[in-house]
Every structure is written in structure tokens, then in C-alpha cells.
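The structure follows.
A protein chain is absent from this complex, but the other protein chains hold their places.
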Amino acid sequence: MLVVLAGLLAAGALGGCSKSGEPAQAGGSGQPGGSQKPKEKVEIQFWNPLTGEAAAILDGIAQSFNTSQDAISVKTLSSQDPQKQLTAISGGNAPDLVMTYWNNIGPWSEAGAVLNLEEKIKTSGFQTETIIPAALDRMKVDGKLHGFPISMSMSNKLFYNKKMFQEAGIAKPPETLEELLDAAKKLTKKDDKGNITQIGFIPDYPWIDNVFWPIIFGGSWEDGKGKLTANQKANVDSIAYQASFYKEFGNEAIAKFKSGMGKANTPQDPILSGKLGMMIGWENKYNDQRGENGELGVAPFPYPQDRPELKNSGMVSPVAMFIPAKAKHADEAWTFMQYLLSEDVQIRYATEVKTIPVLLKALDNPKLTKNESLKSMWEFYESAKSKNLNGFPNSIYINEYLQALSEETEKALKGQQTAQQAMDAVVAKIQPKADKAAKK
Amino acid sequence: MNASPQSADAAAAPRSAARRRSGAARKAMSHLVLTLVGLLFLMPFVWLVLTSLKTDDEIFVVPVQWLPGAIQWENYTKAIHAIPYFRYMGNTIWIAALCVLGVVVIAPLVAYGFSKIDFKGRNGLFYIMLSTLMLPFQVTMIPIYVMFNKIDLTNSYWPIVLSSWFGTGLAYYIFLLRQFFLGIPHELTESAKIDGASELRIYAQIVLPLSKPALLTVGLFTFLGAWGDFQGPLIYLNDPDKWTLSIGLKQYIQENKVAWGQLMAASTIFTLPIVILYFFVQKKFIEGITITGLK
Partner (left out) sequence: MNAGNQIGIRRRERKRLLVGLLFISPWLAGLLLFQLYPILSSFYYSLTEYSLFTPPEWVGAANYKELFDDPKVWLSLYNTLFMTIFGLFPHLAFALAIALLLNRNVKGQSIYRTIYFLPTLVPIVAATLLWMWLLNAQYGLINELAGRIGLPQPNWLLDPKWTKPALVLMGFWGTGTATIMYLAALQEVPRMYYEAAEIDGANAWQKFRQITLPAISPMTLFQVIMGIIGTLQLFTQGYVFAEGNGQAIGGPENSLLFYGVYLYQTAFSFLRMGYASAMAWLLFAVVFALTILVFKTSAKWVYYGGDR
């Protein structure tokens, strides 16, 4: 049939077509020797999942890098979500540098997709101590660095509605978790039908946080020798503590109240509209509403009364960068990565995106700490130096582990099982996967 | 069908006045129900358009506020300037057109083979074709990418276009057209066969003209599919100049900030062309999906 032939021909013709249409991969840096022409720049591909303005900020930084030297030209490509990153890398089309979510580093590294950076760090003399340890630790897989954070997100504060505190006669924000529960009770109101009309605190708002809470209780998930520790006392306590709010206010009642809550960051936002008294505080939330003149007050997140050494605990979730194992220009990517970790660039990125830099000394740089437009970030810069920051260990089974934690925690919060049962179930389910990973 | 010799239109029997009256009542009833339920179906689109004219604050008011306070036309101007809107739209139209072109040529041909020619093994092959639709995309996505990467077609439109021409999704249209062709009266094709016409001639001169509306249907669905496709363009295109509108729409959604008003405005301009296209095509289109040839 003619059509088939035409189809096949088209396929053939298109092959040629696309080749000519493809951007010149300036890969061949090895110009024949003796050429007098200026050395051609090596082009490296930098994929990131950012969109819109954030993507444009990163483009700007790459642009500055490109004009600052004449050996490397960075080409950024935004909107590259993890699905695309994974498909392209697995499919044999790896870029040179990738920005991704921190929890991809574990699985992707163990699966062999990510370049182990130890060698490069050693030869270039890069000082890893300059990076915030809690952020850097997330990039370690089996103790080896497989990436670097470019910035980090942090939850270590308590945000509270000042007006609601006033009305309830609460003079100062709670310091301990016990005080938090008390304050929550004072801030909660029910109508005569038993429906909650305003609530003090919902431990799993805006989501079940199975990393934050155990950190607040000084828990951990792995003992460093392959044994999972999610069912140790501290972790179990953190679940039981959250469940106590459900016991106090009622399952159904909280669920019903939640369903009627307005969307975050809108005028109906529960904590802005006086429906919710307190919530876990992140650096990237309510930048315009918190601080001296805003509706929201900010305090360190409370600690367990009997463990004052856990003051100023918090969770760190860095944004990760890595070089794919099959990158064509790993050295150039590493050079650019170091550029992104230099103080000026860290400060520029943190300022423009309004995020926390990962370079320790940047946290004290007056360009950040005296910059009035970043005022709401100052206390986060300060607390990013805390020794009690932590995060979830990266591994190949990290996403299964996190998923299992969420599922079992949900059941515990709803009172379908005890906190201990929940965490035992998680360990029973995931320990075999950890054992299997350890064998490899 | 228009060419159907048994057209029964002329057979309209005289009806009594009483029957006509009850017919009128029933018609009024139909209108009532259609309008009421229709309002529910109109809701998403009306919602979209109204929302696109609101401020971000108004969008989430609970309980809902339907009408915008002051109309925010600037959502549209901002949305169009935030991304290379018309370039993306051009790219999207180009990809969709290429997909349509191939599908309306290939699908009816194959459907004819599966419905009008009684060859050995036809049913077996037909089941195989259907079964290719049953494997979820999640597990074939990577091998397909590997394949296109090996023949050096990534970062071009061809993986998307070739997948629509030769990929498993084509089976949907083949199946639809097969059901249609099976309804074309036997006598039409059989008498041509007796006159010595070849299958290709019967296909080209009898079946295709009879099924123009069906082809229009397939073309429209293909177009709509390509128009809304996000996964394909994202996975295969590494050059922002080649991006499509569905990737463009994601640019208003940032991790900690969504430009809702702009997103809704962009979505409205994204939807409008296909609504208009649909409106004008639907008359023919309706006749098209039919699968019984007699009237």
C-alpha cells in the first residue's frame, strides 16, 4: 500500500529533518590542535523543575556565569519535572547538571544514575564544611556525597494568629509542646451542635508531616548500621502527641472542620482568617503576613518539656543538584555547581527567590541580614545555624519508607491503631527493603 | 446517511392533532430538562471565564462568589506576556495538524481492512490490536523514549507525531471507524464488487465518501488529544522554542505561588479555539460517529 511506503519514507525523512533541526550540541570541545580561533565554549545542559519567574532567576544566574568566563556556556532548561528527568536519564539522554527534589537523590544514586562527587570534591579542594550540615547530609547516600543543595526550605517555627491569641488571652506563644496543646485548647471553639468553629492547632495541617514531628522529638529513622528506628520511643511519642489533638477535638469534628477550610494563601486562608490559631512555620509561607506588622506571629517551634536540649529543632528540605553519571561534561558541570555555591551567587539566588542559602557564611552576610526586603527571612537565617536541624536519611527505599510512614500515621491519628502499632508496622514493612539494600 | 437509498424521510405519516399536541408538550419537557441539566454542564466553562476576570483574592472566596468585582482584563494581557503564548499556540496547532493528517489517512484504511474484507486471521489480529490498548503507558513510556532516542528523534516533534500515527492510541480510532464501517449496508459494497470494482476503489469511491463525517470526528478527537497533550511534548522537547501551550500553562504554577488569575485567563484562551472549532465542526461531526448506515 502506498500509504505504508509514504509513512515509512516520512519516518526516514523526518529522521534527517530532526537532526538538522537539533541545536548544535557543542559537545566537541576537543578542537583540532593548532587552531588559532578562540577556544569554543563547552555547552552544558542544566535542567531544573522551576517554572515562571523562579526559572527566569536561574536563567539570569547562568547568564552571568556565561559572561564571567569563556570556557563553559550553561544552557538552562526549566519545567523539567522529575518524571522528565528520570525518563531522559534512563533513556540515555542525560543532561550535565540537574536540579531536583532532595528525596530523588537517594533512589537515583543507588540506582546508579548519579555521579559520586567525592573524587571531584577531593581534587578541587572544595570545603564541604562551608555548607549547612543538615542540608548537606541529605545529599549523602551510603555516606558519600552525590549532590549539593542549592538552597533549602526549613520548618522550625510556630506561626500563630496574633489576634486570636489576644482574644483567648494568651500572652506569649507556647514554648513547650505541653503549652502548645494547652494553647490549642484555649483557641478552639465549638458551636452548640458540637461543630468546631475555630481550632487552635491541627498537627497534620497542611499535610501529614512524617519527618518534621519525629525531629521535634529527637527521633531518627535509621541507626546508621542499617537498622530502622522509626518505632523507637521518640518517634512513637511524636505520633502519639499528634494523635492527642485528635483525641481532644474529635476525629469527625476535625475532618468536618478541615473540609470547610479555605485555601491557603487566599483571604480565606484559615490562619489568616482566624479559623486556625497556630501552624508549623516554614520560611516560604506567609512572607508578607508575618513579623512585627503582620497578622502572624513567629516563634521557635515548641520542644518537649522534659527535653530542653531539643530547643530550636527543625526540619530541612534542601533543593538538590546532581551530575548524572552519564553526563557528557561532568567536569564543567562541577565547575558550574561550585559557582552556584559561591557566596555571591548564593546570596543573589536567596535574595531573588526568597529562600535560605546553604552556605553557612552567607547566613551572616549583611547583604541578607541587613536587607530590609528580606526582613521576614532574618529569623530563619539565624535559626538555620541551629545544631538541632535534621532531615530524613536518603536511601533507595526512601519513598517507600515515607509512603509507609504516611499511611500508618494517618491510621494512628484517626485512632484506628496506637502510635506504637503504627510505627511497628512501618518497620516491619520497610526493614526487609533496608536489608536488601544493605546487601547490595 | 445522505446517500442511503432507503431514506425514510418521505415516509412521514400524517399525524393527528392530538398527537402533535402531546409531541409539543414532550418537546417542551425535553427543552426544560436539557436546559436545567445544561446549566450544570455550562458551569465549568462559565466558571473558567468568570474566574479569569477576577483578582486572585476573589477566586477563593468561600462561599463562592460568581461574579468578579472589578473586571480584571489585565489577567489576559499579563498571561499573554508571561510566556511566548502565540509561539506555543502555533507549535501546538502545527503538531495537532500533523497528527490529524496521518490519523485520518491511516485509521480508515485499517478500519476498512478490519470490517469490509473477510480475510483469514482478521479477528485474531483485531483482538491483538485491541489488546495493545490494554497495557498501561507507565511501563512502555521508557522503552518508547529509548527507541526514539536511538533513532535520534528526541527534541523534535516526530516522536509525538509518529506515536499518534503508528502508536497504540491509533487503535481507538480504528475501532471506532470499524464499528462505523460495519454499519454501511452490505448491498452497497457488494454490488460494486459484482461490477468488478477493486477493494481500493470501493474504499475510495463508496466507503470514504459515505464516512466523511466519521473521518471528521476522528480528526477532531485527534486534534483535541494533541491539543491537550502535556506528557509527550514535555518528555520529548528539550528546546523551549518548540514547546506547546500545555507546557506553557504550567508556567503560571510555581512551587509556592500560583498566578491563579493569569492561569485562568491563559486556560480560557487555551480552551476558546477548541470550543469554536467544536461548534463549527459538530454539525457534520454528529452525523459522523454513526455506525449504522441505514436511515
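Going by the order they are written in, the chains are A and B; count residues from 1 in each one.
Convention: contacts are C-beta pairs under 8 Å (C-beta built on N, C-alpha and C of every residue); 3 or more make two chains touch, one makes a residue touch a chain.
All values reported here derive from a predicted model rather than from experimental measurement.
Only one residue from B:Tyr88, B:Phe114 or B:Tyr236 touches the chain missing from this view: B:Phe114.
Residue-wise, the contact with the chain that is not shown comes from B:Ile184, picked out of B:Ile184, B:Leu215, B:Leu234 or B:Ile247.
Although one chain is not displayed, its contacts with subunit B can still be listed: residues 1, 6, 8-9, 11-13, 26-27, 30-31, 33-34, 37-38, 40-45, 47-48, 51, 59, 62-64, 106, 109-110, 112-115, 117-122, 125, 127-140, 142-144, 147, 162-163, 165-168, 170-172, 174-176, 179, 181-186, 199, 203, 217, 221, 224, 228, 249, 253, 263-264, 267, 270-271, 274-275, 278-279, 282-283, 285-295. Although one chain is not displayed, its contacts with subunit A can still be listed: residues 1, 3-4, 7-8, 11, 82-83, 86, 89-90, 107-108, 110-113, 206-208, 255-256, 258-260, 263, 325, 396-397, 399-400, 403, 406-407, 410-411, 414.
Following the convention adopted for this analysis, only the chains that are shown with their structure count from here on.
We define each chain's centre as the mean of its Cα atoms; on that basis subunit A and subunit B are separated by 39 Å. Against subunit A, the residues of subunit B that register as touching in their complex are 56-57, 59-62, 82, 102, 105-106, 109, 141-142, 145-146, 149-156, 158, 161-162, 165-166, 231, 234-235, 238-240, 247, 250-257, 259. If you check the complex, the residues on subunit A that touch subunit B are 1, 3, 7, 11, 14-15, 17-19, 21-23, 45, 50-55, 77-81, 83-84, 87-88, 90-93, 260, 262-263, 265-268, 284-285.
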